[in-house]
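All remarks here apply to the structure that follows.
Of the protein chains in this complex, one is absent; all others appear in place.
The letters A, B and C name the chains in turn, as written, and every chain counts its residues from 1.
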Amino acid sequence: MPKKKTSLTKEQKLELYYLLKLTRAVEETVVRLYKQGRVVGGVYLSRGMEAASVGAAYALERDDILFPIHRDTGAHLAKGQSPKAIFLQYLGRADSPSRGRDPGIHFSDRSLNVVGNISHLGSMIPVAVGAAMAMKLAGKKNVSLNFIGEGGSNIGDFHEGLNLAAVQKAPFILVVENNQFAYSTPTHLEYACENIVDRAVGYGIPGELVDGTDVVVVYEAVKKAVERARRGEGPTLIEAKMMRLTGHSAHDDAKYVPEELKKQWEQKDPILVMRRRLEAEGLLDEKVEKEIDQRIEREIEEAVEQALASPLPKPEEAAEGVYA
Amino acid sequence: MPKKKTSLTKEQKLELYYLLKLTRAVEETVVRLYKQGRVVGGVYLSRGMEAASVGAAYALERDDILFPIHRDTGAHLAKGQSPKAIFLQYLGRADSPSRGRDPGIHFSDRSLNVVGNISHLGSMIPVAVGAAMAMKLAGKKNVSLNFIGEGGSNIGDFHEGLNLAAVQKAPFILVVENNQFAYSTPTHLEYACENIVDRAVGYGIPGELVDGTDVVVVYEAVKKAVERARRGEGPTLIEAKMMRLTGHSAHDDAKYVPEELKKQWEQKDPILVMRRRLEAEGLLDEKVEKEIDQRIEREIEEAVEQALASPLPKPEEAAEGVYA
Amino acid sequence: MAVLTYLQAISEGMREEMRRDESVVLLGEDIGVYGGAFKVTKGFIDEFGPKRVIDTPISESAIVGAAVGMALYGFRPIAEIQFADFITVAYNQIVQNAATIHYRYGFPVPIVVRAPSGAGVHGGPFHSQNPEALFTHVPGLKVVAPSTPADAKGLLKAAVRDDNPVLYFEHKYLYRRIKGEVPEDDDFTVPIGVADVKRPGRDATVITYGSTVHTALQAAEDLSAEGAEVEVLDLRTLRPYDEQAILDSVGRTNRVLVLHEASKTGGVGAEIAAFITENAFEKLDAPVMRLGGLDTPVPYSPPLEEYWLPSKERVVGALRRLLEY
Partner (left out) sequence: MAVLTYLQAISEGMREEMRRDESVVLLGEDIGVYGGAFKVTKGFIDEFGPKRVIDTPISESAIVGAAVGMALYGFRPIAEIQFADFITVAYNQIVQNAATIHYRYGFPVPIVVRAPSGAGVHGGPFHSQNPEALFTHVPGLKVVAPSTPADAKGLLKAAVRDDNPVLYFEHKYLYRRIKGEVPEDDDFTVPIGVADVKRPGRDATVITYGSTVHTALQAAEDLSAEGAEVEVLDLRTLRPYDEQAILDSVGRTNRVLVLHEASKTGGVGAEIAAFITENAFEKLDAPVMRLGGLDTPVPYSPPLEEYWLPSKERVVGALRRLLEY
């Protein structure tokens, strides 16, 4: 696979690698907590998809607005979120970002310009477009970025949102995380086009298909789209192809995925892909790898400990805060 | 303009011409009744758009299902509806097809396989797709056909409906009546793609752009799509370009349309276009023209008379028939 | 005070708020050059420009969704739904996104969704709906429905200044038919959540809102000639409704008819009647009665539509039964 030239520094590349591994570690920790019966709700994992989530969010500045969806642990982390906040969310604690109201990675962080999602797939697209319109109208150079699964891309709001963004030339980027399945549904039952990105022409916007397992490739594509948006040239649709290497959620064994397919895609595990790249570029050796792993281990351990020590919300709080 | 070869017989071509003129005459009569204060609700006209509406519906057999929308007077007529039914509808009479419940050309006719629309633009698309799925599942060779304005094509159901139809390979045809405006909104504020038909690739289905002022061209394109659908090859998206030569409704003077544009498109009045074609093919002379006009005049006169003599519904009927 | 039509009052309310606050923007179909299907935004694009008067594609879900997104980042959008009937296309964005964000994340969502509603104009099943009760069950939304020009303006301005999603149902039958004095003070607002006694009385109360306030006033006038003094309490806000004003009125008259144009079953009237029974049972000298439109879609043909509507005669009839109870 020929590598594109990239503008990333050595430090940034190593940071991306760290973020991929951190994402994996955070999710594995969540699964552990889940199996211990400490996570009360569902767990949706991004194993195999970290490159898209991390790479896309990494292309944003702090004042750019991120709208992650149900598997975007990596995007939260790449935008600067702490593992602790994520654990607090899953554990439903009082001082979690949503104060125990929303599950898992469905949460916002005003200081990082992250807006959490509702579960209704696609519903955040028009909202993210509105945020992009706000940036433009306020004369800011910031963009907004939202994700959607290839499954969710078949819902009406995908169409309405992208069309509005295109007409408004809103600084908006939509990243399709095409992981081959929507829950149990294979792509041929989801859509009949070649690629989801084929839909870009129907909105008169550029579309780019990328290898969603390579964090650098995703980063570069999104970066280009971000720059385009900052120049006032409007939205971009990006499709990142990859594979969900777990079940739909922690309770799904994904028997409906052919073993062969799984195996095949295991070779394209985003962490492996990046490791190979870093090694080829001479940026990674055992020592660096170990440092990263130890850092992550330390961070996770500390975060879990703090999260588990945090109190649950007081019952009566449930009644508060419906209105501003 | 080079004419394609067509499979239409002389009689059929003259019938199409008659239907174009009948559509125009029916609508002009409705406007007259409206100005007399006899039509209680709004009036939405298809002047300039008759070719698409008539041509598309003319490509259907009786057992094919037609889903006309708010300007498709011509489609109703081409599917075999009587002018009287249409007048009864506008006049809200007891024996109108909707028994006075729905206005204007929003009505169904089971015997003709015509299903009326709700006003919500695009909402009939999934319903028409469902009807197509029903035909396929029942092993019938029939198709369903729905229209949508270029404005309505930006609503979510357009996307969901076409995508579902494509995945299901449903015998479905969607005809986009692109008449340059959605109410007062010009196309550049509606969408940013070149043509609405560019969206076909995003569903993996064929798309065809046609001159919507030429009834024969529309007929041929739709006919091809119908045959394709009958062969089990799935849906087609057709875009017919034309111009709405009136206001959005009878009370709209359409000042927002540049005079020049109007003038330009007047030259492409579907009746003129067809007259030129017929004359060029030697199928039309003054005598035939006069016969057609007289037939229409007679039919309209009779229909209006009968419609006006029909009773209004009894008030108490309003409470009946919510449930089957 | 200027005398304005109901429509002019809405228009003026929006214009004043847009002059006062640059963050107020409009989104909707045909609201720009055309000035809106009902001309409520006539001239707005000239004064405020296309950046603040945004003509959108036909995509109500995106309109409301984008309004939410703009509201999260510093703007106070007013989204226009061309006819209230079409609000169901944007339903998900309103009830799932707009309504829940503050509870979940603590972000205010200051949007107004304007929707011309109501029957009586021969619009048929899809240009006549009164969809307010489809929203009053949803925590996080505020719902208002003015009946007079002054309330229309005051509630519009209050809605724009409110930090929550407010659904503003303006009754299109009243647009040009109802005129009234409207305060010219730039800071005149009608507080959300406060009802108004449109006519005082002692024998019975009609609790209502929107178009049927006028029906109730006419019925009260008729009955007054017979010696019965009927109070007309205009809710103005349907969620959160004015509990105290309702209890006060029940305390005065001890007899209540809840009236609205929307279909009776499952309507706003059910909530009001249930609330009264629950909280003022001892004050009631008669059952709380309800009157609404028929439990059917709104039919097109005039005899059917008239029969569908809760007429003055029906209101008088219900009030007589209530008074004689």
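The rule is simple: a contact is a pair of C-beta atoms (placed from the backbone, for glycine too) under 8 Å apart; a residue touches a chain by one contact, two chains touch by 3 or more.
Fair warning: this is a prediction, and the values are worked out from it, not measured in the lab.
Asks: Could you run through the displayed chains and say which ones the absent chain touches?
Replies: The undisplayed chain, in the complete complex, is in contact with A, B, C.
Asks: Looking at C:139, C:191, C:251 or C:317, which residue reaches the missing chain?
Replies: Going through C:139, C:191, C:251 or C:317 one by one, C:139 is the residue touching the chain not shown.
Asks: If I consider the whole complex, including the chain that's not displayed, which of B:14, B:30, B:45 or B:65 touches that chain?
Replies: For the chain that is not drawn, the touching residue is B:65.
Asks: Specify the residue from the set A:16, A:33, A:69 or A:155 that touches the hidden chain.
Replies: Of the candidates A:16, A:33, A:69 or A:155, A:155 is in touch with the missing chain.
Asks: Specify the residue from the set C:77, C:267 or C:303 that touches the hidden chain.
Replies: C:267
Asks: Name every residue on subunit A in touch with the hidden partner chain.
Replies: 40-42, 92-94, 98, 100-103, 106, 118-121, 123, 151-152, 154-156, 182-185, 189-191, 256, 312-319, 321-322
Asks: By the contact criterion defined above, which parts of subunit C meet the unshown chain? Give residue numbers in ascending order.
Replies: 85, 88-89, 91-92, 95-96, 99-100, 103-104, 125-126, 133-134, 136-140, 239, 258, 262-263, 265-271, 273-275, 277-279, 281, 284, 286-290, 294-297
Asks: Mind listing the subunit B residues that contact the chain we can't see here?
Replies: Spelled out for subunit B, the touching residues are 65, 97-99, 101-102, 106-108, 110, 115-116, 118, 120, 123-135, 137-138, 144, 156-157, 159-161, 163-164, 167-168, 321-324.
FYI, only the chains that are shown with their structure count from here on.
Asks: Among the chains here, which has the CA centroid at the largest distance from subunit A's centroid?
Replies: Relative to subunit A, the chain whose C-alpha centre sits farthest away is B.
Asks: Taking the mean of the C-alpha atoms as each chain's centre, how many Å separate subunit A from subunit C?
Replies: Here subunit A and subunit C have centroids separated by 41 Å.
Asks: Taking each chain's centre as the mean of its CA atoms, how far is subunit A from subunit B in angstrom?
Replies: Comparing mean C-alpha positions, subunit B is 45 Å from subunit A.
Asks: From the C-alpha centre of subunit B to that of subunit C, how far is it in Å?
Replies: 36
Asks: If I count partner chains per residue in subunit A, which residues reach a count of at least 2?
Replies: Within subunit A, residues 156-157, 159-160, 163, 167 contact more than one other chain.
Asks: Give me the residue numbers in subunit C that touch at least two other chains, ranges are fine.
Replies: 56-57, 59, 61
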